[in-house]
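Of the protein chains in this complex, all but one are displayed in their positions.
Labels A, B and C are assigned to the chains in the order they are written; within every chain, residues are numbered from 1.
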Amino acid sequence: MSDKHSIPGPLANEGLPLAERGLFCDAPPRQYQRANKITEAFWNWARAQSLWILGFGTGCGAIELRPLMTSRFDMYRYGIQPRPTPRQSSVFVIGGYASVKTLKRIVRSYEQMMGPKFVVALGSCTINGGMYWDSYNTIKRIDQYIPVDVYIAGCMPRPEALLAGFQELKRIIRAGRGEGQNEYARKFEWYKANQKQVIKDWNMPDYNW
Amino acid sequence: MITAILTRVGYALVSLFVITNYGLLLIGSMARISAKVQGRVGQPVWQPYLDIIKSTAKRNSISHGVMFYLGPVFRLAGGVGTYLFIPAVFGSALFRNFSDSGDLLLVMYFIFFGQLGMALGASEGGHPYSAIGVSRGLAQMTAFEVPFALSVIAVAIQYKTLDITAIVAAQQGGFLHWTVATNPVAVVAALIAFLGMSMHNPFSVVIAPQEIPIGPPTEYQSNLLGMLQTNRAIFNGAKLVLYMNLFFGGATSLPVMVIKTFLIYFINVFVGQAFPRLRVDQSIRFFLGAPTVIGVAGVIIALL
Amino acid sequence: MSRAKAPYIAPAERAAPDLDSGKYLVMWQGPNHPGITGNMSLRLVIEGDSVVDCETHVGYLHRGFEKLMERRLWMQNFPLVCRIAVPEPDFNEYCYAAALEELAGIEVPDKAVWLRTLSLEMIRLASFLMWIGGQAGAFGHGTIAQWSVTMRDYVLDLFEELTGGRIYHMYIIPGGVRGDVPAGFLRRVLETMDTVRKNLDDIELVMFHNVVYKMRAQGLGYIPPDWVDQYGITGPNARAAGLPRDLRKDLGYLAYPRLSFEPIVGTVSDAFERSRLRLLEMYQSIDLIRQIVDMLPARGAFRAKLPNPLHWKIPAGETYVAAECTRGEYGFYVVSDGGDKPRRVAVRGPSYTHGVALMERLARGVNIADVAGLMVSLHTYPPEIER
Partner (left out) sequence: MKELITSLANRYGVRDWKDLKAGQAACFVDSGRLRDCLRWLRDEAGYAHLSFATAIDQLERGVFTLTYALRNHERGHSLLVHSEIDRTRPVVDSIHRLWAQAWTYQREMKEWYGIDFPGSPRVDEEFVLEGWQGPPMMRRDFDSLAYSDATYAERPGRASSDPAEHMKRELYPEEQA
């Protein structure tokens, strides 16, 4: 990581084979200071106006992103556009239920995103398990594993609901409350413990920068 | 002397500022025009500004070593360098840049310099998509360079100079003096090469999101991405101005430049919306086929 | 095109590349990748620009439907089944409902039969419209995707009017359908069909007469006719190879025997032919929808009386109900042990064979730039592979 501030203790990366541990970073995430009030307000305004969604359709909610991207609902109007790589995107849309296998990729992609990053979770199944409350393979609430800014309820949420959700996200960002990244760093150990409880074969670095 | 130099530098900076903004607005408005073709409203015209501010305002960024940083720097240097040695507006002190030093060859060198720098930096990112994108980008670049170089040679033969200002000067005095009227064949070759150069469809495989998301800039983020976005605007502007100068009689005032470059860029968008993209082997084969033949024909016509 | 005349047949045996030799690159396409359909991934071993070996990895969307269905009452399963294949929920509903009716011996009123046919044809059209956008998009033609997904949205509007839901309709319930057509609905169906048809003409012009699209798609992913049985290929993928296999004709379920249509058959099953065939099927769907609207009975019950769903015990038995969805044979195998919950429900999704075994074979020797296009040209939906 490029920051030079003090870093809390290195991560163990126990899931990796010994030979590979040196290839990955062992620094946990850190919290970032906000800039002074006026600059931060300006930046937050720009962040709210340019939301780049990570193009990762994690669940069936992804099917309503297609209409949202195309001419009927046209999210580009609001400065929202899809972006294929986690490095460049700022919004992660969790499209509904997350199976354990997908959750692993969700965690990894989320950690690879550059902050400030925001998470929008779609559908009842991300909120409380929804229809799959008794399934052995889907988690019941996504905010145990990554911080969530906006939930959009429904099964599945309509494109209009998505647009409303994004407007809500914009309001949150402009008000300076979109601090999911710092939240994740602050409660890193808690999140990690939750993730490891569910992902039984943890074979990736503890923090993917 | 000092004052003269400072004035020149100041003028160049102003000119650079203007072309950056123009480039950004051009990208924004072209995105809006494409959206119209697709039946959408499209993003706001000023969206590229917001994206750049957003990218710069990112709190953290990661690095993959020194070369990784230098990639966008080289790219930006390539874009700025290209622009600074082209007269943006013929006969204007403010927009002539440093066109009296340096010639067409230097400008061509700068066009490819940025690509190479980007290639070095992106390969350092370690992502396989970056590496594949880079190799595709360089392969396609060598391919479209052939018709482009041929048409530049044709222009150079026709006007018997490599000095861009002189080439523009020779085209003054009405539409019939433009290269597009005197040697249309060379212009056709150059415009086809331009499609490849600006990486719009059907030659966009280098940055194709469906195949290798998204090619060389896969790992670039935050302020480095902001730099790349800025460069995209400058570089686009520079290439457009170069094409305008070489083939469409240059511009004697800013509005004329805006209109001409807008129309040249519009060709890209027009073609880009109507075609899928070619594979890299297909696009190489394409560029080395008909456009090269047309380019050679252009040179022959210029020789006659 | 030389490739179309002498198509490339992918090798049968898996290559065993020595990954440590430094000659090969292992590249994951997906799950976080815009060029993959849904949420699945391909592990590609590439040499230069061509794929040496491909492994499909599925399971990112596994929710354990078949387990969950064994835990729920017959009727409680009904909102669950439509979520198995997201873009085409109605086929799940139909297959499940028809299996239950068969086992329990329930007669479906004639009007419900017609309404079911209407709903199935409309979702076929919607799903194809979404697919063609994906196919064009996989080759980089975003304009087509923008047009066609919007057209799909207009069809979804019809569904919303008919059923109340955009994506999940839960319309075809055991015993009939959930509601009658609203007033003026049929007129709006016809109007929408006109709009869609007009747009399809545009798409055909821009896409199928496009030289670049031809260059990309012709000869890509060639399926010889003898693979069809070997790999269990169904639907347009098989019909493009020249076999007139259309379950709507073969099984003659619902109102299809009373409609006039012929299976559309291609000649050489490559990506171009398959996409052309699907375009023709879209026209066919529009035509069928018009026929259905003409012949739909105005009066009559749309739902049979069902027993109390809480005590609904279905006699022991088994049945396999299949229907022709956009991708091929979609089937539900339902086993009852006489209780109030299913003993076993197995879903046969056509993507299962197309997306795993066939895809792995076809990907061998393909340029990496074509993998996304090939994948889409087989028309797979991951949720029905893993359920």
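General observations
In the analysis below, a residue touches a chain if its C-beta (ideal position, glycine included) is under 8 Å from a C-beta of that chain, and two chains touch if they have at least 3 such contacts.
Please read all numbers here as calculations on a predicted model, not as lab measurements.
Among the displayed chains, contact with the absent chain in the complete complex occurs for A, C. Residue C:L68 is the one among C:L68, C:C95 or C:L374 that touches the chain missing from this view. The omitted chain makes contact with just one of the residues C:L100, C:L358 or C:A372: C:L358. The set of chain C residues touching the chain not shown comprises 58-59, 62, 64, 66-68, 70-71, 73, 76, 102, 227, 229-232, 234, 243, 245, 250-251, 308-310, 317-320, 322, 329, 331, 333, 335, 343-344, 346, 348, 352-353, 356-358, 361, 386.
Contact between chain A and the unshown chain involves residues 100-101, 104, 127-129, 133-141, 144, 194, 197-201.
Following the convention adopted for this analysis, only the chains that are shown with their structure count from here on.
The distance from the centre of chain B to the centre of chain C, each centre being the mean of the chain's C-alpha atoms, comes to 43 Å.
Between the Cα centres of chain A and chain C there is a gap of 31 Å.
Spacing of chain A relative to chain B, judged by their CA centroids, is 36 angstrom. Among all residues of chain B, those that touch two or more other chains are 38-40, 209, 213.
Residues of chain A in contact with at least two other chains: 55, 70-71, 84.
Those residues of chain C that touch chain A in the complex are listed here as 31-34, 38-39, 59-64, 67-68, 71, 79-80, 83, 86-87, 130, 133, 145-147, 149-150, 152-153, 156, 166-168, 383. Within the complex, the chain A residues that touch chain C are 54-60, 62-64, 66-67, 69-72, 82, 84, 86, 97, 99, 101-102, 105, 109, 131-132, 134-138, 155-156, 158. Of all the residues in chain A, the ones that touch chain B in their complex are 1-3, 32, 42-43, 46-47, 49-50, 52, 55, 70-71, 74, 76-77, 79, 81, 84-85, 87-88, 90, 114-116, 181, 209.
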